[in-house]
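The complex is shown incomplete by one protein chain, all other protein chains being positioned as in the whole.
Letters are used for the chains, namely A and B, taken in the order the chains are written, and counting of residues starts over at 1 for each.
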Amino acid sequence: MTAPTSSDSGRPDNPEYAAWRERYDEANLRDKPFETMSGVPVEPIYGDGPYPGEYPYTRGVYPTMYRSRLWTMRMFAGFGTAEDTNARFKDILRNGGTGLSTAFDMPTLMGRDSDSPWALGEVGHCGVAVDTLADMRDLFADIDLSAVSTSMTINGPAAVILAMYIAVAEENGVTPDQLAGTIQADIFKEYQAQKEYIYPPRPSVRIITDMIRYTTAEMPRWHPLSISGYHIREAGSTAAQELAFTLANGFAYVEAATAAGVDVDEFAGRLSFFFNSHSDFFEEIGKFRAARRIWARWMKERYGAKAERSMLCRFHTQTAGVSLTAQQPEINIARVAIQALAGALGGTQSLHTDSYDEALALPTEKAARIALRTQQIVAHETGAADVIDPLGGAPYVEWMTDEMERQAEAIFAHLDDIGNGSILEGVYAGIDNGYFVGEIADAAYRFEREVNAGHRIIVGVNDFTDGDDGEQHILRIGPEAEEYQRKRLADVKQARDDAAVAASLAAVTTAAEDPEANLMPPIIEAVKTYATLEEVVMAMEKVFGTYVEKAVL
Amino acid sequence: MARATRPIPELYEAARAGERRALGRLLTKVERGGAEADQISELAHPDAGNAHIVGITGAPGAGKSTLVSRLVTDLVAAGRRPAVLAVDPSSPLTGGAILGDRIRIDEGNDPGEGRRSFIRSMATRGHSGGLALAVPLAVRLFDAVGYDPVIIETVGVGQVEVDVVGAADTAVVVMTPGMGDAVQANKAGLLEVADLFVVNKADRPGADDVRRDLSLMLDLSHMTGQESDTGYRPPIVMASALNGDGHGDVWTAVDAHLAHLDDTDTRSARRRHRIRTEVRARLLQAMSDAADHEMSSPSGTEWLSKAERAEIAPTHATDQLLEQLLQPTEETS
Partner (left out) sequence: MSQDGQIRIILAKLGLDGHDRGIKVVARILRDAGMEVIYLGLRQTTDSIIAAAEQEDADAIGLSMHNASHMTLAPAMVKAVAEAELDTPVIVGGIIPDEDLQPLRDAGVAVVLGPGASAEEVAQAVRDAVASV
């Protein structure tokens, strides 16, 4: 191992280093001195290659990482009506932000309208309610959709929401190819962990491949899929399971899309990932590093990707909501800080830090601000962003990276086996036979038993419990949003052309029946007639059926 | 218990009149066993005897619950009143159990119609003997209050589970591709009791292999005594409970088997067999209880400790206890 040097002149003979250095020197860097608090200059990177931006990208997806640009501090929040969220969006844009993150309420996430009996008590609670094109129009009123990047966290009914977004843009003269953003649309993890599914897996994947085909052809700036391990971890998985299930889901989507005739390099570069950052610091960092290495190798070797972008595991990170305690909630600030630092040292592209009071309810404004400040401290005060992969080369970190990879590969081998040589079929089989939910439930139970037995200490919960003053500031959503939204929906239904709605929904059903058809165009037409989210969802459900989870405990 | 209790005859009449709560309560008493269960058996006996009793078993993960769910949906749609007794194993250590089968089975219910079906989960409660007693009684109760067919669903792992299904009018064994099921089922003795095989998940690779294996095993005539007696050969139905293919065929085959029983006048033989099995199980349970009682009686304890101190041989102690057991004295009554 080459000893770190104070300048690159110490490594003139290393061609690997020289190649990386060339790319680094060509890049634009942040305008600040890269030195310690005490004024000691620091190198962009220490230790051996492969260097960042070089295959297999263990040390980072870009050659310069945070020296060029800090991670995106993406704070995801939202509740109430479309108008409330629109006001918040405009606030973000006024303050120089360009990325809008949209959280939807539970009925919307499940493809239900605000007037459904299932929606009772849930409308506008954990995000915005979108029933029809009218709501989507309110949500983005007076915002130039060609100039922003919008992230939409929705899965089961993602195609309908994307269709509404496209339709609103069109009304404002913005064409699909001008739209930039991400829609989560990761349905596999719904069956495995988050449980916000509508249809059985195979028709759901057909809808997603239709979206991938559509966006590949029409929306080059759009990311049609954010493959998410976050919810897998929140449901109780281990770090290695989070890593392996997420990447396996990614492989499965790649297999599904290529089977539908899309070339891997045409879409793989627009896939992105979403991971959890939990409290076991080095395990998390090892997980992030292993994710990049595994994805690159599988894309290159197994799926024949040629384009570098197809091999890059670019990911968003959120601190572990499940780690937040209701007891002594203020100490969650310390947990979030450590988890945020792990995300930064793991090379994340964007980061959401949780608010300390989120164990109980929606974050208060103050708590959300503290959460943002926490990652600003990591970015600007700790020096962690000045050196790329600063822990790379440390024996423990390298061992942990290898160990995460080893555990993940064992899981891939199992899925490949039960899928008879196909990860896609393996993921289907694992959903069907309860493998994923069973593994996650086992891990969650093991953890709880360890905590219960006192073998594992959670500060404030099973030890160091003094000091809980019981003070809780709870942000509540009143029933007004629900009442408003139901009335709004009734008005829209009253004013629309019912015959046009019925005809457009019939066209959606017809497209669903034809496996060769792409569902996106008829869905776009349907939402333009003010067919509701639930109506479009049901028009497909007639053909696709519903999914009921098997009890695996 | 402060819980409102109604006398058993009142509960029974309420259950006959369609009160689901009363039937639920009676089933708890049946499961608990003892004098109340016996009383329910006596009450139900005259009203029972009409239902088609169908046993469905298979390895864990064979898709039994999903299949049963489909069948229940079809039966409700056809105007029948199906009851399902879903038997799940308890933990042998704690006696606790997680009964998760309702999740899929309950799909068949139609809330709008006052729910024509009735589904009850039953844990084995650690002692399989209890199952052998409780299941026939629960089935009789369902039958007596008007449910038909009565479907017993078990995981085909233990002898008692196999016996319970084997004592039905029609025994259905569910298999899936790729699980080595045919071999497992053969070992468990399921092939001998099957009147009908369902190869579930028939859209999977290997489904035809399962069918061929089964066919081959059925060709060995010793597998089924029925074929030589009545010319009946268990059919093999291919189905996919998940996407709904073939469940119609399953029930058609179940009905056809019932018709075959009626045609060949063998349904009563099944019933006789079932009653013999139940009586034998109850006798065994009574004797087992008596043995426990005898061993804890004063003289029993004495003989036992002599054997434990190796003063006498265990056979000697057994002989003494047996002698007391078989001649009724004040001590054992």
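In the analysis below, a residue touches a chain if its C-beta (ideal position, glycine included) is under 8 Å from a C-beta of that chain, and two chains touch if they have at least 3 such contacts.
This structure is a prediction, so every number in the text was calculated from the model and none was measured.
Chemist: Out of A:L139, A:A252 or A:L362, which touches the unshown chain?
Modeler: A:L362
Chemist: Where the complex has a chain not shown, which of A:A27, A:I331, A:A500 or A:A551 is the residue touching it?
Modeler: The single option touching the absent chain is A:A551.
Chemist: Can you say which of A:N14, A:N172 or A:T325 touches the chain missing from this structure?
Modeler: A:T325
Chemist: For review purposes, identify every residue of chain B that touches the missing chain, sorted by number.
Modeler: 1-4, 20-21, 23-25, 27-28, 31-32, 90-91, 94-100, 102-103, 106, 109, 111, 115, 118-121, 123, 125
Chemist: State which residues belonging to chain A touch the missing partner chain.
Modeler: 106-107, 109-110, 112, 117-122, 125-126, 194-196, 234-236, 322, 325-327, 359-362, 440-441, 444-445, 448-449, 452, 461-462, 470, 472, 474, 476-477, 549, 551, 553
FYI, only the chains that are shown with their structure count from here on.
Chemist: Give, as an integer number of Å, the spacing between the C-alpha centres of chain B and chain A.
Modeler: 48
Chemist: Provide the residue numbers of chain B that touch chain A in the complex, in ascending order.
Modeler: Touching chain A: residues 61, 65-66, 98, 100-101, 103-104, 107, 205, 242-244 of chain B.
Chemist: Over in the complex, which chain A residues touch chain B? Could you list them?
Modeler: 200, 420, 432-434, 545, 548-553
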